Structure formats: structure tokens, C-alpha cells
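Complex shown without one protein chain; remaining protein chains in place.
Right, chain A next:
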């Protein structure tokens, strides 16, 4: 078996809190021991509510941040501790598309120059003719007219800018694109176009996508596997079918129950979570979710559940899964 494209082992990202001149230095535990893999050509979605550390994971994989601990392994090479010179050839393989189509393009750089930047940086074109050919091809791929190469970012609509952003990511000929809420800022029809574009590109180029999102409807539409994050940790990870049909973590169950259904007559049991997300500065003891979990019992307060395989390819971090099926509320209230 070949090595996965991306392997993240026990990734930790702690940010020191400023102002602690005296006394104990405190940290924000934004990401606290996270492991997952992304295979070539697959989509892994990272979902969770805002503030749970999804974007931080993306930034650590892109090496825009240096991880506090753990490993990021890209195609068999550890990139988490590489210096900037050694890192350069690996940068090409992971690119990014951001949420806000307005601030993700430099307002003073024409589309042509924005797209040519990665091509030139990584020496992907031998001469000008090849550069022009590649630029035209990129525009064709993302469905923009070739003439638009000479335009400024402010001459485009939000959806078009997002296409430019995708073209820029593709220009580096990457293996993996981190889509950090890439469609969240777009309106519904444009969102669908961009999601389909990403799907087509994935099939055509064999791209892997790390799709960071809070929009479960979109995730269900386009992903292969899902990782659910809660407070800097993975609560549950599995294939789309496993996660959406039979979640094995109460947090996933609650998230899914919050997805709106288009049928107004459909009966749904909405699981309301009490309270807010606890602060990542001082995360709760034991299971991080126990403060809001409807099924919490004594063990959850003291012992942290480990991510454990519950069926093939499906892992969850919940003590309930140690129980027999008939005592497990996650299994009895069958959703499928």
C-alpha cells in the first residue's frame, strides 16, 4: 500500500496569549492532538462550528503556521519542521482557496500576473509561449473567458473571483487543495456552480481536496469522507455514508439534526445543545463535549475518550461506543 498523500499525526497548534508578563503563560489550545489522512484524489471534509480550529488545521497544513507539535507528512516527507528553503518544492503540492473572494486577490495585481506568480515561482513554464498556453488553459478550466486575463480583480463578481482564486490554486499544479470555507461567502446558485467546478476539477486532475466547512448540506453533496471537529479535536471521522446515516458521536448527531430540510412537513427531531462552546483556553476535563452532551455520564468528566474504530473506516471518540448496542442511545434512535 502506498503512503497517503497527506498524513497528519497528533497535530497541535497552541497560541500563546499575550500580556502574561508575570505568572503562568496561558495558551489557546486551538488544535490539540489531531490525526487524519487524505488519500490521493479524495475529498475529506473538516466540519465543526466556528472556533473549533478547522481553519487553523488548514493553515498548519499549508505551513502558513508552524505547528506547536505533531507531524504533517506530505507524500512521505515530514514538512512540519522544514525551513522555508527546503519547504519550497512541497509548497507547490498544497494550495489554498479562501472564503472571502474579495480579499483573496490583491486589488493591485491583474489576473494574468496573479496566475503567473505560482507558475513562475515554481518554474513550471520554460518560456513565455508555454506560460501563455498554461494561463489560457487555466482560464478554460475554471470557465472564465481568456480575455479576462488582462482585467483587475475589482472587475469581477464574487463567483468569478472565486474562479480566479481556484485558477491560481491550480496554476501550481498541486496534489491537494485546501478549500477554507471556499463557498461559504457565495450565494446559493453561485455556490452550486463553484462546488460542481471543484468536483469536476477533482475528477479531471485527480486532486485531493481538504474541504473546510460548516455547511453540512454542501459537505454531504461533494465529499467522500468527513471529519467532525469539536474544540481542537476530532470527534468522529468516517465515510460520508457512515457519518450521515449513523453518527457514533453525540456532537455529530446534534450537528446533523440542525441541518435544515427543504420539506416543511418532514418531522425532525432537533437536538438542542445547551450552552456555548467552552473556551479553548481552558478546555473541559475528560471528554471535551461533556458540558453540552445530552448523554454525558460520570466517566465522561474524568476520562478523555480516545478516537476508536467503531466499524471499518469509521472512528469516533465517545465512551458510549464501549457499551452494548441496546444501551447505546446513539444506536437506538436509528436515523437511517
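Note that contacts are C-beta pairs under 8 Å (C-beta built on N, C-alpha and C of every residue); 3 or more make two chains touch, one makes a residue touch a chain; residues count from 1.
Heads up, the rule we're going with is that contacts and distances are computed from a predicted model.
Colleague: One chain isn't displayed here; going by UniProt, is it "Alginate export domain-containing protein", "Ferredoxin--NADP reductase", "ABC transporter permease" or "Multisubunit sodium/proton antiporter MrpB subunit"?
Modeller: Missing chain, per its UniProt entry: "ABC transporter permease".
Colleague: Among A:107, A:260 or A:275, choose the residue that contacts the chain missing from this document, as touch is defined above.
Modeller: With A:107, A:260 or A:275 as choices, the missing chain is touched by A:107.
Colleague: Pick from A:12, A:92, A:151 or A:241: which residue touches the chain that isn't shown?
Modeller: Checking the options A:12, A:92, A:151 or A:241, the one contacting the hidden chain is A:92.
Colleague: Considering the whole complex rather than only what is displayed, give the residues of chain A touching the chain that is not shown.
Modeller: Counting over the whole complex, chain A touches the hidden chain at residues 59, 62, 64, 84, 88, 91-92, 94-96, 98-100, 103-109, 117-118, 121-122, 165, 168-169, 171-172.
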